[in-house]
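Removed: one protein chain of the complex. Kept in place: all other protein chains.
Coming up: subunit A.
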Amino acid sequence: MSTTTTAPPASTEDAPTSRLSRISRLQALQILILLVVTIAVFTALRPDTFLTGFNIRGIVQNTAIYAVLGVGMTFVIITGGIDLSVGSVLVFSGVVADKIMVAYGGQGWGTVLVGLVAALASGLAWGLLNGILVAKAKVPPLVVTLGSLSAALGFAQIITKGLDLRDAPQTLVNDIGFGNIVGQVPTIAVVSAVVVIFGIVLLHRTRLGLYTYAIGSNAEAGRRAGVKVERHLIKVYAFAGLLAGFAGLLNLGFFQSTTIGGQSNTPLNVIAGVAIGGTSLFGGIGSVFGTVIGLFIPIVLQNGFIQTGVQPFWQQVVVGAVLVAVVYVDQLRRAAALRGTKTRLPFLSRAGSTSRKGSA
């Protein structure tokens, strides 16, 4: 350390802290502890069935698709936005992929690859549309994605006349949806883990990740520093759409169906997982790792309640309470750490228009 000759005595400045980053890490840690405790309780209650390879496999499989959606949602929420359209985009992409795979013919990997391209392209298209409307047209993200939630599902129903398609190729269903990569390790979980790790690296190690935080923190500061805020917002929504498209293909393999009527709660469940995992709905703070933990909790609870003979509907009650409690506690601490940055939720306002005077 070199000397700072005219620095004032330390006592006159507030103790500088990394309070905010510590809180964020702390919260991911607390949620991890909550998850571990939950698992421990159910293991103690049902030692012979809960922590078995078969059961863990089921839990991981059920979390895999949500985790893929959760990665994109984490990015969007860190920018101060929200994406309600992920469930519908998932369905739409599954429908398009299914139609194209059937038209292409065959049951093998070639067909799956064609379906993958179709699903990714469909998801990307919706994501780009969301992003352009949010960033360029300055329509609030809540409204934009509520619109695409409705429209994407509508298109999926128009294409299928409202009837689920169940003719996905065998390779997709047997090798990806239900298959194991080695032993009892499900392929879908490994694929999902790769997406999660990619998301973690992208968010925490690259410039794209840094700009995501910067926009959620203070878009105007980014703009003045030369960050192309609009272009970056479009990228983030496009990324979320791309992942929703990918999840559409996984969903098609796992359920052997396009699940048209089954995804209405998906965006809310994913958003709940993101929030429980410590990502701030006010933007600027969050982690993909926290999101994955936050997504595991509802699924572990449901599984555990079924095994212990508690009505599984209690899961919904508990998750609702945990969600509100976590966000409340987080908000209290954040208000204390960040002076006077309380604004209304940013995804209700135009992109990047929240000037946070007094915050810095």
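Here is the rule we use: a contact is a pair of C-beta atoms (placed from the backbone, for glycine too) under 8 Å apart; a residue touches a chain by one contact, two chains touch by 3 or more; residues count from 1.
Quick note on the criterion: contacts and distances are computed from a predicted model.
Trainee: Can you tell which of "Transglutaminase-like domain-containing protein", "Simple sugar transport system ATP-binding protein", "Animal haem peroxidase" or "Imidazole glycerol phosphate synthase subunit HisF" UniProt lists for the chain that's not drawn?
Mentor: The correct option from "Transglutaminase-like domain-containing protein", "Simple sugar transport system ATP-binding protein", "Animal haem peroxidase" or "Imidazole glycerol phosphate synthase subunit HisF" is "Simple sugar transport system ATP-binding protein", the UniProt name of the unshown chain.
Trainee: Among A:Thr206, A:Ser264 or A:Gln316, which residue is in contact with the omitted chain in the full complex?
Mentor: Of all options in A:Thr206, A:Ser264 or A:Gln316, contact with the hidden chain holds for A:Thr206.
Trainee: Of the residues listed, A:Gly222, A:Pro267, A:Gly290 or A:Gly304, which one is in contact with the missing chain?
Mentor: Per the contact definition at the top, the residue touching the missing chain is A:Gly222.
Trainee: Which of A:Leu116, A:Leu153, A:Ile285 or A:Ile299 touches the chain that is not shown?
Mentor: Final answer for the missing-chain contact: A:Ile285.
Trainee: Of the residues in subunit A, which ones touch the absent chain?
Mentor: Against the left-out chain, subunit A lists 2-8, 10, 12-14, 16-21, 202, 205-208, 210, 213-214, 216-218, 220-222, 224-227, 284-285, 337-339, 341, 355-360.
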